[in-house]
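The complex appears here minus one protein chain, its other protein chains still in place.
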Amino acid sequence: MEAYLAAIAAIALIYVLLALGLTLHYGLTGLINFGHVGFFCIGAYAAAILSTKGGMPIAVGFVAAAVLAGLAAWPIGLVSLRLRDDYFAIVTLGFSETVRLVVTSERWLTNGVQGIPGIPRLFEGLGVGMPSALAIVGVLLAVNAAAIWLFFRLVKSPFGRMIEAIRDNEEAVRALGKDPARFKIRVLVLGAALAGIAGAFYAHYIGYVVPDQFIPLVTFYVWMAIIMGGVGRISGAVVGAALLMLFLEGSRFLRDVVPFISAVDMASVRIGAVGLALVLFTMFRPQGLMGDYTRR
Amino acid sequence: MTLTLSSLTRSFGGFRAVDSVSFSVDEGGLVGVIGPNGAGKSTLFSLISGFLAPDSGTVSLFGEDITRLAAHERARRGMVRTFQVPREYAHLTVRENLLAAVPGQSGETLRGLFLRPAAVRAEEQTARARVADAIGFLRLSPVAETPAGRLSGGQKKLLELGRALMTNPKLILLDEPFAGVNPVLVAALSDHIRTLNGRGIGFLIIEHDLPALTRLVSTLHVMDRGRIIASGAPEAVLSAPEVREAYLGGVS
Partner (left out) sequence: MVFWVELLIAGVVSGLVIGLVALAITLVFGIARFPNAATGDTMTLGAYGALAGHAATGSLLLGGALGALGGAVTGLAAYALVFRRLSGRSTVALLVASIGIGFILRAGLALAFGHTQQVFQAPLVRPWRFEGVRIHPNDLRLAATAAFALAVVFATLYLTPIGRRMRAVADDPALARVCGISPVRVMVALWLLAGAVAGIAGVILGMRTVVAPEIGWDMLLPGFAAAILGGIGSPVGAVVAGLIIGIAQEMATPVVGFTYKIALAFVVMLFVLLVRPRGLFGRVEGVR
C-alpha cells in the first residue's frame, strides 16, 4: 500500500511540473500550447539516452533535459509567436507530433518503437523499495517547491505583471511600447524547460521510454488538469494535477470492478472521459472547480 | 514638428480607405480629426501608430522616418495611442494596469529580476509613486484596487489615458475618447486633456462628438472618403460649405 501511494505521489508530482509549465504558458501568458508533450518527450529521451548509451551521470541528463527542451522551444517561439493564437495551437500540436515521429524514426539514437529500456532509477544505492521511493518523492517535492517558489516570484514581479497584461490584451501592450514577443519567448522556454525536467524524472522513474508514451493525449491530460484546477492560478496547477491523478487511478480501479472490460477498451473509456471533461468544463465551468481566477 | 504625415495611402482590395493624407502636428499641438463613419479615421490612426502598414507615404516623428517601425517601437519614441474600445488588462487592477505601462523596468527582464533584486525594488518604488500621482490626477483612487474589467466605460477611458501618460509621451493619439462616456466624464476628460496639453504634451484626437472636440482643439482636419477635405481653426472649418455637405449633410 505504501509503495502504491509513493508511486502515485511520484507520478502526480511529475504531472504537477507539467501543469506548472502549462500554467505559465497558457494560464498566465495566454499561449495556447497544444504540444506540451513534445517538450516532455525531449526531456525524457535526453535523460534516457545520456544515462544509458551516453554513460553520463544522472545529473547531467537532468540538465540536458531542461536545456534541450528549452532550446527546442526557442525556434518554435521565433517562428510562431508572430502568429495568431489559434495558429500557435496548431503549430505546437504539429511540433509535438513531429518530435514523436523523430524518436520513432531515428533508431540509431532512440531504438525506434522498441524504445530505451534499462534507464537507471534514482537512488538505486538506497536499495529497491521504500527508502528509494521516499527519496524520489522527496526530491520531486523539493523540485516542485522550488518551481512554485520561482513562479510566485515571477507572478508578483514586474515580469509577471507584463505576461498577464499580454494574456489580457496583447495589442494594448504593443501600443504602450513593449514587445510581447520578447516576453512570450522567455515564458515559452521556461515552461518547456520545466516540462523537460518532468520528462527526465519520468524516464528515470518508469525506467524505460517508448514513443507511445508521448502521444498528444498526454498534453490534453495536462490541459484537463489546469482547466479543472482553475486556469491562471498556480494553486490550480497543483489541485488540477491531483484531480487528474484521481481520475487516472480511479479509471484503473474501475477495471477491477467492472468485469469483461479489456485494457484497450479501458484506454478508450479514458480518452472519452477526457474528451467529455474538456467539453463540459469549457461549456459550463471555464473558471475551473475552484472558482474565479481574477487574481491568482 | 512632432509628427508629420506625407501622402499616407492604404487600400483594402481596391478601396482606398486612406488616400494620400498629409498633415502635421506641432510640438504641444492639440489637433482633431473628424469625419463621417467609414471616412478612414481609424485606419489613419492604425497607420500612424504602426498597427497597419501603409501602401505608400511616410510617417515621421521628430524628423525620424518611422514608417517601417513596429508599433511598440513608435510608442517608445514618445507617441502612444489609445483605443476606441478600451483595451484594459481585465484581470489586473487599475494600479497594476498603470504599473505595467511604466517603461524601462529592469524587473521585466528575467536577468534583472533574479540578479539585481535591489535595483528592481528601487525602480518599483519610483514607478509606484508615479502611478499613485496619476491615480490621484485622474481621480481613480476609489477603484485603484479594482480589476479593470469591472470598471465602467468612462472609467476605462480614463484608465487608457492614464496608461498612455505612464509612458512619458510627447504626443498622445486618442481614438474617440468621448464615445460612450457620460457628459460629466466628458467634461472631466476634456479638463485632463487641457491640463496635460498645458504641460507640453501634444494630442491628436479622432472624434465623433463634435461639440466636445471643437471646444478642445486648436486645429481641425475633416476627413471624407479617405481624404482630408478641409483643415484649419474649428469654426472656420465647420462653416466651410464642402464640410457641411460631406459631414453635417450626411447626418441630417
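Each chain gets a letter, A and B, in the order it is written, and its residues are counted from 1.
Everything below uses one rule, namely that a contact is a pair of C-beta atoms (placed from the backbone, for glycine too) under 8 Å apart; a residue touches a chain by one contact, two chains touch by 3 or more.
Everything quoted here is computed from the prediction, not taken from an experiment.
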* Structure fact -> Of the candidates A:Ile42, A:Ile58 or A:Leu93, the residue in contact with the absent chain is A:Leu93
* Based on the whole complex, identify which of A:Val16, A:Leu176, A:Val218 or A:Val274 touches the chain you can't see. => A:Val274
* Structure fact -> Of the candidates A:Phe123, A:Phe159 or A:Phe220, the residue in contact with the absent chain is A:Phe220
* Residues on chain A that touch the omitted chain in the whole complex? -> 26, 32, 34, 79-80, 82-87, 89-91, 93-95, 97-98, 101-102, 104-105, 217, 220, 223, 227, 264-265, 268-279, 282-283, 286
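The definition used in the following text is that only the chains that are shown with their structure count from here on.
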* Length of the line joining the C-alpha centres of chain A and chain B, rounded to whole Å -> 42
* Mind listing the chain B positions that touch chain A in their complex? => 49, 51, 70-73, 75-76, 80-83, 87-93, 96-97, 99-101, 103, 105, 107-110, 113, 120, 124, 147, 149, 163-164, 166-167
* **chain A to chain B touching residues, read off their complex** => 153-154, 157-159, 161-162, 164-165, 167-169, 171-179, 183, 186, 190, 232, 293-295
